[in-house]
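Step one of this worksheet: look at the structure below.
Removed: one protein chain of the complex. Kept in place: all other protein chains.
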Amino acid sequence: MNFDFSEEQVMLRDSVARYIQDDYDFDTRNKVVASDEGFSRENWQTFAELGWLSIPFAEENGGFGGSPVDLMLIMEQLGRGLIAEPFIPTVLLFGGLVEAAGSEAQKEALLPAVIGGELQGAFAYLERKTRFDLDAIETTATGSGDSYTLSGEKTVVFNGASADKLVVSALSDGGVSLFLVDASAGGVSRTSYRMMDGQVVANITLDGAAGELLGEAGKALPIIEQVVDNVTLAISAEAVGIMGRLNEVTVEYARTREQFGVAIGTFQALQHRMVDNFMAFEQAKSLLYRAICDRLEGKADARRSLHALKTMVDRSGKHIGAESIQLHGGMGVTEEMSVGHYARRLMMINTIFGNGDYHQQKFSELSYGEKAQEAPAAPRAVDAA
Amino acid sequence: MNFDFSEEQVMLRDSVARYIQDDYDFDTRNKVVASDEGFSRENWQTFAELGWLSIPFAEENGGFGGSPVDLMLIMEQLGRGLIAEPFIPTVLLFGGLVEAAGSEAQKEALLPAVIGGELQGAFAYLERKTRFDLDAIETTATGSGDSYTLSGEKTVVFNGASADKLVVSALSDGGVSLFLVDASAGGVSRTSYRMMDGQVVANITLDGAAGELLGEAGKALPIIEQVVDNVTLAISAEAVGIMGRLNEVTVEYARTREQFGVAIGTFQALQHRMVDNFMAFEQAKSLLYRAICDRLEGKADARRSLHALKTMVDRSGKHIGAESIQLHGGMGVTEEMSVGHYARRLMMINTIFGNGDYHQQKFSELSYGEKAQEAPAAPRAVDAA
Amino acid sequence: MDTSFSAEDLAFRDEVREFFATEWNDEVIQGLSHPDTFREAMTAWHQKLYNKGWAAPNWPEEHGGPGWTSTQKYIFDYERAAAGAQSLMPFGLQMVGPVIFNFGNDEQKQRFLPKILEGTQWWCQGYSEPGAGSDLAALKTKAERDGDHYVINGAKIWTSYAQLADYIFCLVRTSSEGKKQEGISFLLIDMKSEGIKVNPIHTIDGHHTLNETEFNDVRVPVENLIGEENKGWTYAKALLAHERTGIANVSDSQRNLAQVVELASNEMQGGKPLIEDASFQRRVSDIEIELMALEYTELRVLASVATGGAPGPESSLLKIKGTEIQQAVQELRMEVAGYYQGVSVPEGGENLSGHDFGDYARYRYMYGRAATIYGGSNEVQKNIIAKAVLGLG
Partner (left out) sequence: MDTSFSAEDLAFRDEVREFFATEWNDEVIQGLSHPDTFREAMTAWHQKLYNKGWAAPNWPEEHGGPGWTSTQKYIFDYERAAAGAQSLMPFGLQMVGPVIFNFGNDEQKQRFLPKILEGTQWWCQGYSEPGAGSDLAALKTKAERDGDHYVINGAKIWTSYAQLADYIFCLVRTSSEGKKQEGISFLLIDMKSEGIKVNPIHTIDGHHTLNETEFNDVRVPVENLIGEENKGWTYAKALLAHERTGIANVSDSQRNLAQVVELASNEMQGGKPLIEDASFQRRVSDIEIELMALEYTELRVLASVATGGAPGPESSLLKIKGTEIQQAVQELRMEVAGYYQGVSVPEGGENLSGHDFGDYARYRYMYGRAATIYGGSNEVQKNIIAKAVLGLG
């Protein structure tokens, strides 16, 4: 049993950290976000050249064949740097779905372009009434075989404004199906706007747009859930990275900011609150490790661990975000300081693929509900699968 | 609008406070509790002579005709003094039920003896499976008119060991009925034991015991609920009194106890926690006032206020109790200090007639459930009934 | 103990309720919602209340206050909030106004109070300074006497609405001798004076409220000094104690919480309205129960003020609990909005998300972070209670 990282993993982590330190400081980042697309195409090319875009893909698909641990290490750093480029929508969601559901031909057509940084993608899954249940959709696809047309409206599509290609979830063939849709195709119209973390998203109206089936018709839900689980781990790692950085920034501020003639970090009441933040971060990090190990090792408890993680990411993220602002005093509410930016990204992460309350209920159902009684006793760390 | 007390009320409050100061200090109180009955018959006589036992009863029943405000003032003081005598079981529960449900003859036979301090009473309502729903009972009464016999087992009967007369709830005539049962009658057997606040309670087995109907057969539930609501207000006032006293004791300890060369009350982290305790107490007190005013003024919102109060008494009571012990350090876990005694009484109160979770659910049902939609919009303080 | 209302109070309530029902209308709301029309719309709204004699509930009658009892003030504020109507700008009416009528001279009263009352003169507050934070008395902005003028140099921060204000009331240092609380004076400064520069502060909510206001050799006539030189701290402190009672915002929180319940009734999760979810109900009721308590805590403080007590340090409790509850409600509104809590519409821009309260939820949540910081942070309030109420040194 160990929590060590391989030499390769350490190198990967350090390369992202070095990039942030050298080329992505807070001001640079803010300029990137303020641009029309909300990210930099140039940076994206750099990411491709550095090999980051290939990490999660299997070697046979031209990827690096990275494990969840590799992905975690990258995501933590992306969180610390508050990287605005669309790694999640293009690589993890779009690329992830194509890899998980696509035919060989589809993978060959799309994944090299994703890995090379030439193609921007998005996953259009949310609708006005979806909230957090991925199958609560009304968009329909009619047709069969090679010929489907889609109608409906998707909202808050991450990277939806910049995406060249979309994966769209729609009802067809008695269930949920996935379709590849060209973002510039007829019948596709987009309205874009910003979210609080600065990213540009789109509402996408499909009015008889042509879609190419991705995977089996009507049976996409398990595949969507599997990819969403991966991405939930990834954004949780991003959140843990942010929390760690927020604590560093806040402690540093408290050490240097003076009030009433002394550094505010000498006030015991504030010290204890920073300790609470530290503990909240360490606990979230531990659950991240747990959820990743459970998934890696195929443990029966993996789903509970994931729900627990996302629940804690919500609670600790809100707590650390709000406390970091508070401990910065008046300066905390200004855009000049980084804390508000980090806190907003945490709030955004909290709601993606289900907020804390949602995941906690799923956790409870599995743990204490009828499902818990059907299943064997919940295994602990000591019970290997 | 005012929160002033009348001159009479101030005198009443002060008379109880003076009694505690002069005749009921912490050591005296502990000796009283350690006695076989867990209280002092002599003190009880004093209470009767001071007129306290007459407070809640109507003038036509020989009482003082006190209002809920009078009762609140007494109960707060009883809480501060941690008075062990069975005011709640004998006066408020037994006496209250006789006054609310009894015939003129029954009232004449029993209330003067209660007020005079000659009769000890108890209300046997709880059973092993009751938890907090007063009608979840299995004890049955068979018979009609003047002749009923009762069978079943009641548990945790407050003052059940010392009571001369019992009011017993039982199923009969298609509903819940109340019966007067002689504690020494045939078919009644008692097992007594202690609770953590030092009081002696009893499990009472009824095996064909004779019972005299109190009120209408099968229709006692609304009357029980009304009396229980009164007592819930009263024990909440007791709890508020305890919380206030706990805060005083703890602040005093923090001012005098030295660690690392200074009074621990100078540590800011501890100061802020004592401030949290202070606020928790003030908020509980405010809800007590609110619940009493709503009841006095017959507001539609009275039930919600009562649920809110008992919920907060639970939360704040636990918080202040635990924090008071913690802030006393090692001394806090010893019987030598009063904090542990107060904290145990608060834990006992929390569970009586429903704990915080139970009342919060009732509150939620009334506020956001279907019942809330049937009822008119929840009125606020500004909307008089 | 009696919290029922008299017949007069009930009649007054009906009158107030009727007023807000008709006067707080879409035209007003529309105007207030855009930064370009904000001052004009707010002035018009102010004058509706002014014409009714209701602009300044806390002012003495001789200066144009309505002479209400504390119950009437409570009812007025309750009904305003219940109607969702915006309160008037506080800087003139609640902040500098009381300083002027308590400590100003007759000339100052005549010069300023009528315009503040009618809402035509806008004010902002110059207390905090960059670097000073909660340690207000550490201020460094200097006022040096030069003939009939003070010459001001320095900077003030968190000057809300300085970009719209006609005057700023300032604490300035006129002496560096003695304790830092001594040597501070209270000055009224025309914002059109030469040498004043207003720099907007970009805040995490995305709206422009706060500024840094610089003073470079700004000349202020000595007749704009309130009271005595070097006594400004006393006047400011007297005001701060006053300020703290309204800050519980009970009625606004009640309205906001009721809105959240309404929104959660329309939001479906797992096939049923979110409000029917027991775990969500627990979160709502946690807040509502605290708020029901706080309403009575405020009434208790008001009642004690009405019978001659001062709003003591106990009112710090109103600030702490009031802001904690506000923030809890804001957080809950975010939750209800789900993904749309992230929508961020630029100030005055068009909402293209197609969602009706996501942007508002975000704005209120982010804006609301400041509530536990300004006006004496909640940490400072706890220090006050520890010292003044609990006697802990």
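So that you can tell them apart, the chains are marked A, B and C in the order they are listed, and the count of residues begins at 1 in each.
Keep in mind that, in the parts below, contacts are C-beta pairs under 8 Å (C-beta built on N, C-alpha and C of every residue); 3 or more make two chains touch, one makes a residue touch a chain.
All of these numbers come straight from a predicted model, not from anything done at the bench.
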Contacts of the hidden chain among displayed chains | A, B, C
Considering the complete complex, of A:Gly265, A:Gly329 or A:Gly354, the missing chain is touched by A:Gly265
Residue among B:Glu118, B:Asp133 or B:Glu252 that touches the chain left out of view = B:Asp133
Missing-chain contact among B:Ser177, B:Thr232, B:Asn277 or B:Gln360 belongs to B:Gln360
Could you list which residues of subunit B touch the chain missing from the display?
-> 126, 128-129, 131-133, 136, 155-156, 191-197, 203, 257, 259-260, 267, 269-270, 318, 322, 325-326, 329-336, 340-341, 343-344, 347-348, 351-352, 355, 357-358, 360-361
Could you please point out the subunit C residues that touch the chain left off the display?
-> 277-279, 281-282
For subunit A, enumerate the residues touching the unshown chain of the complex.
-> 1-5, 69, 251, 254-255, 263, 265-266, 268, 271-272, 274-275, 278-279, 282-284, 286-287, 289-290, 292-293, 296-297, 304-305, 308, 311-312, 360-361, 363-364, 367-369, 380-382, 384
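Simple rule for what comes next: only the chains that are shown with their structure count from here on.
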Whole-Å distance, C-alpha centre of subunit A to that of subunit C, is 38
When centres are defined as mean Cα positions, the distance from subunit B to subunit C in whole Å is 42
Hey, what residues on subunit B touch two or more of the other chains?
-> 268, 271-272
So subunit C residues touching two or more other chains come to 379, 382
